[in-house]
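One structure is given below, represented as structure tokens, and several questions about it will come after.
Complex shown without one protein chain; remaining protein chains in place.
To keep things simple, chains are lettered A, B and C as they appear, and every chain counts its residues starting from 1.
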Amino acid sequence: MAAWTTGSNDGGVRRIRRDLHAFPELGFLEYRTAALTAAHLAKLGWTLRVGPEVMREDAMLGQPSAASVAEAKAAALAAGAPAEWIDRMPGGQTGIVAELRRGEGPVLALRFDMDALPVRETEAASHNPNAEGFRSARQGLMHACAHDGHTAIGLALAEQLANPAASWRGTLRLIFQPAEEGGRGAFPMVEAGILDDVDLFFAGHLGCHLPTGTVAAEARGFLFATRSDAVFTGAAAHAAASPQAGRNALLAGATAALGLHAISRHAGAVTHVNVGKMVAGGGRNIIADECLLQLEVRGDTPESLAFMDRRMMEVLNGAATMHGCTLETRLMGKNFGAANDPEAASIVASVAGRTEGIATVLPFRKMDGCDDATTMIRRVQERGGKGTYFLIGSTIANVHHAIDFDIDEAALDHGVRLFMGIVETALAPR
Amino acid sequence: MAAWTTGSNDGGVRRIRRDLHAFPELGFLEYRTAALTAAHLAKLGWTLRVGPEVMREDAMLGQPSAASVAEAKAAALAAGAPAEWIDRMPGGQTGIVAELRRGEGPVLALRFDMDALPVRETEAASHNPNAEGFRSARQGLMHACAHDGHTAIGLALAEQLANPAASWRGTLRLIFQPAEEGGRGAFPMVEAGILDDVDLFFAGHLGCHLPTGTVAAEARGFLFATRSDAVFTGAAAHAAASPQAGRNALLAGATAALGLHAISRHAGAVTHVNVGKMVAGGGRNIIADECLLQLEVRGDTPESLAFMDRRMMEVLNGAATMHGCTLETRLMGKNFGAANDPEAASIVASVAGRTEGIATVLPFRKMDGCDDATTMIRRVQERGGKGTYFLIGSTIANVHHAIDFDIDEAALDHGVRLFMGIVETALAPR
Amino acid sequence: MAAWTTGSNDGGVRRIRRDLHAFPELGFLEYRTAALTAAHLAKLGWTLRVGPEVMREDAMLGQPSAASVAEAKAAALAAGAPAEWIDRMPGGQTGIVAELRRGEGPVLALRFDMDALPVRETEAASHNPNAEGFRSARQGLMHACAHDGHTAIGLALAEQLANPAASWRGTLRLIFQPAEEGGRGAFPMVEAGILDDVDLFFAGHLGCHLPTGTVAAEARGFLFATRSDAVFTGAAAHAAASPQAGRNALLAGATAALGLHAISRHAGAVTHVNVGKMVAGGGRNIIADECLLQLEVRGDTPESLAFMDRRMMEVLNGAATMHGCTLETRLMGKNFGAANDPEAASIVASVAGRTEGIATVLPFRKMDGCDDATTMIRRVQERGGKGTYFLIGSTIANVHHAIDFDIDEAALDHGVRLFMGIVETALAPR
Partner (left out) sequence: MAAWTTGSNDGGVRRIRRDLHAFPELGFLEYRTAALTAAHLAKLGWTLRVGPEVMREDAMLGQPSAASVAEAKAAALAAGAPAEWIDRMPGGQTGIVAELRRGEGPVLALRFDMDALPVRETEAASHNPNAEGFRSARQGLMHACAHDGHTAIGLALAEQLANPAASWRGTLRLIFQPAEEGGRGAFPMVEAGILDDVDLFFAGHLGCHLPTGTVAAEARGFLFATRSDAVFTGAAAHAAASPQAGRNALLAGATAALGLHAISRHAGAVTHVNVGKMVAGGGRNIIADECLLQLEVRGDTPESLAFMDRRMMEVLNGAATMHGCTLETRLMGKNFGAANDPEAASIVASVAGRTEGIATVLPFRKMDGCDDATTMIRRVQERGGKGTYFLIGSTIANVHHAIDFDIDEAALDHGVRLFMGIVETALAPR
């Protein structure tokens, strides 16, 4: 992969990001991304643990099917990923932990996420990946939330940090996390213990409606979320000859979708609900006997999430009853909010204030979103460490997850410099 | 394919049916079925026309995508279908017309349909295809409407008719039709002119809630139908960070599905509506920007179908408006009712009355269904010929299109004998 | 009431009908209609039983509230109804049975219904009641199903039958029934025993999409029906300050209404469903805590009605669950189909064939509706008598129950003549 040849003074961050952008992979299926990342880190001299070493399989929610894993591996191989690393990542366990030590000092961990989204990238000529020729080569998948940029920043940073000239002391741990979308990937890594000895933890996100050149030292308002799959099972029948013999799972699903989106707003809290996917039925002239809904509810406190959880189950159960169907629900992901530590946030603020390209530093910005980095922050805090989550402004074309989302690549440089500054400040040699 | 070796006195009708049952194929994708059928008919000495010779591509509604065709061809090859026949059936044109002539006499055409349904076959041990080991090898596809039996009857019959001992005179034409489900396959064959010189036309169906040993000389009450795909297009957005920027195509589809099923019953007519399939959205945390509905409406007269067509469009347009989406509809199939000719029906009645295994002959039975054989009957009648559609009783386990639909294989023999008797009566040598 | 002065050779049928049309009254509240009818019949010399004598209160479904009864009585008094008859009809028991005897002979009963509908009459100038000045004086109520004509026919007939010149022998019983709409009025009269000794029973209906001058000797296809009220109870809350504390009964009702209308059509049967009325909530800024649905389901057999009953309860229960509400359902009316007796129908056919103004006599017509005269026919048949239900054509402006429904008054004369001929034939003096 020529794109990954680095050695340039920026670690090839743009080229890597564009290469990743062209090969988006869904959560727990990031085989090409993870295998190339691992190979690159190994070449740079980092000590690696991957797959089951850093992810507890029994803590994975929404683990992909064996068929999906096999298909993803094959596609990764076909797209240039090295087999030796793929082989070390069975069952969707695509996480990587890279470590370097330089004498005594604190343990500092940085998190980068790798997964993409089931979004079909726009064909508009004005969309930069089209104009510059690095649009998604995978029909229906897209890096529409900047994780391509995050991973690229992590790799460029890894090169600079591994440089003997880099000024830091202690233990550095880079976490390349799968399946951030859906709140699935952090938990099995946390359960594998990789955060248990961490003193300082940082994670960041590009974009988030901040313009290029702006940094928010802290993102607040992380939401608690429950991700579920709901399957309604009814009975098939010929739609004209004996429709009355059917039990219509498609209508159960449609009724549920409307009812879920109509769950009352909460005056005292921020809440969200989304049925993002619905697949029902087989043939036009058959009463649909199965319907899958993929949904999520969110709240800004455990209490408001509990309200949404309760209402979600009422709606799903009622819709099943209405159409004589049975209902099965499966928990597919969880997010927990977290509060950042002021000590960690102040490091970001002070670094950002002296970083080239950063004109504005906000103390915080409200997110109204989730990132399961919060699951990591919570574990770090439980063990007495400190953590924060910051935002790296990048003027974007549209909202996150939209078909024409794109980042301003100048923000990639800002990201590398910010993380570099954070390390050099937090692990400053005495 | 050992299953297709015939020579037995029944033409191997059971074995062929079971082989077909194990390899169900959707409409316009019956590559294995059609290629094996063609090869078998050729070996028996029938003159064949296939693919574009007997189907006008520009008259195909709901033509499959190139990718689907390629996949179906590959699967057919892998399952033993001969490449030379597959190659003659491009673009889903899987129809076959086989002909034999014996001197002067009328042209008699028989129609057999070949396609299966997107139904997942039951895993119940009591289901005969499970007990006897010929269940569908294709996940999610099933012969749940007896077309496996129809094709097997046609092939067994072809062997007997080709036997020099068979007593008939004139021209025999066997039509193996794709895509009967959805009302798609007959029209392009009709438009290719294959019915234009036909004097007598017969088609039959197994089951239809008649017990084994009963024949209905005529099926009445064929419905008029419109099959459509409706696609709602909205706008994607992050479900928590900016849901207000989305336009929710999934909710448009759900609203439409409920509204369509709530179209008023018609007191003066038989009407039906079904949204058989709905596929919407990509990711759980993304506002769905696309939703496909596969639907059909039916009525027992052109007027009642027009009522349903009008209401369908009102509901679809209204649902799009409600959710700020755009709507595109595509016509995917049409069915036209037809009246049988008494002369043709009386031949069936008299033959059935003397057929071994047939204990009861009903003059007619109301269908409340569609079969696009009616499109063929209409063309025959326009050209001055006669046609009818009859029913061959087969005690069945459940309603048609159900996951545990199955035929009583004794009815296969009845079918072969009935068609044989019809030919020997209608084309009796003077 | 000048309108009711008769003595003309037609018994004033038009004038009576127009007077009744101007004062429509809902079922069990026909105080003006019943009191004037009773007074008129008494003056003509008929022996009367009214109120509790002919209606068992414990068999009344959907009995009106005391407040409604008081209001209806007051309005009847204000509109000229005699208090002495009103006083004999407590609690909505507005039924009347009038009898005359002339020597030995069979007991023949005729049924006329009196109630109107909650329909707002059109204001179109072309609507005859507007043009001729007899439109409904009661806002929101209308005789939109011709019961004004039925009662007028009964009264004009009563005058002719009481004339000594009328040629009949035996016992004549005229039944003026309340609350036909909703299937409520016949049952308490049947339970009071008024049909138990009846040998012959006839009831008729004007209109039913037959043109003036046509009679159908028999109406077939009467439906079985269940009429219910469903009340959802939730919890009120301020819609902006604490919507999450509410449980939304309005949404439960809306979900139920859509789900009920989406109950699958039945391929083997005629079915209907209607939510005719929905009243929910109080204030715009309050989460609605109560919702009333008035609904009915119908089927052409006890089995198809059972299907609808079962699905109705599934939908109602499911909707309650979805929105965290409780559900109470109340049975408000029942209809039972009935088969007519050929002997009775043949009397109608032969009489119609020689009735002035009747040009066409159909042996039967399918109704696709209900009339609880069938409850009376069933009782007559159980006791060994015979009964039928016939239709008197009247070219109408629109469908029954529409805001511009109107009858052709020429049909009133046909009705009187037909009933007269039936009596003179069935009770012909030997």
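The rule is short, and it goes like this: a residue touches a chain if its C-beta (ideal position, glycine included) is under 8 Å from a C-beta of that chain, and two chains touch if they have at least 3 such contacts.
Values in this document were obtained by computation on a predicted structure and should not be read as measured data.
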Among shown chains, those touching the left-out chain: A, B, C
Residue among C:Thr33, C:Thr255, C:Thr355 or C:Thr375 touching the omitted chain: C:Thr255
Hidden-chain contact residue, picked from the options C:Pro243, C:Gly337, C:Gly393 or C:Gly421: C:Pro243
Contact residue for the chain not shown (choose from C:Ala39, C:Ala59, C:Ala306 or C:Ile403): C:Ile403
Among C:Thr47, C:Ser126 or C:Asn285, the residue in touch with the chain that has been omitted: C:Asn285
Chain not shown: contacting residue from B:Ala240, B:Ala344, B:Val361 or B:Met420: B:Ala240
Where the unshown chain meets chain B, residue by residue: 240-244, 246, 248, 251, 255, 258-259, 262, 264-269, 287, 307, 311, 314-315, 317-324
Residue numbers in chain A that touch the chain omitted from display: 258-259, 261-262, 264-265, 267-268, 271-273, 368
Contacts of chain C with the absent chain, listed as residue ranges: 117-120, 140, 144-145, 181-182, 208-209, 223, 225, 227, 235-243, 245, 248, 250-251, 253-255, 257-258, 261, 272, 274-291, 294-296, 298, 332-333, 367-370, 398-403
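Operating definition for what follows: only the chains that are shown with their structure count from here on.
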Interchain centroid distance [CA atoms averaged], chain B/chain C, Å: 48
Averaged-CA centre spacing for the pair chain B and chain A, given as whole angstrom: 46
Residues of chain C engaged with two or more neighbouring chains: 258-259, 262, 264-265, 267-268
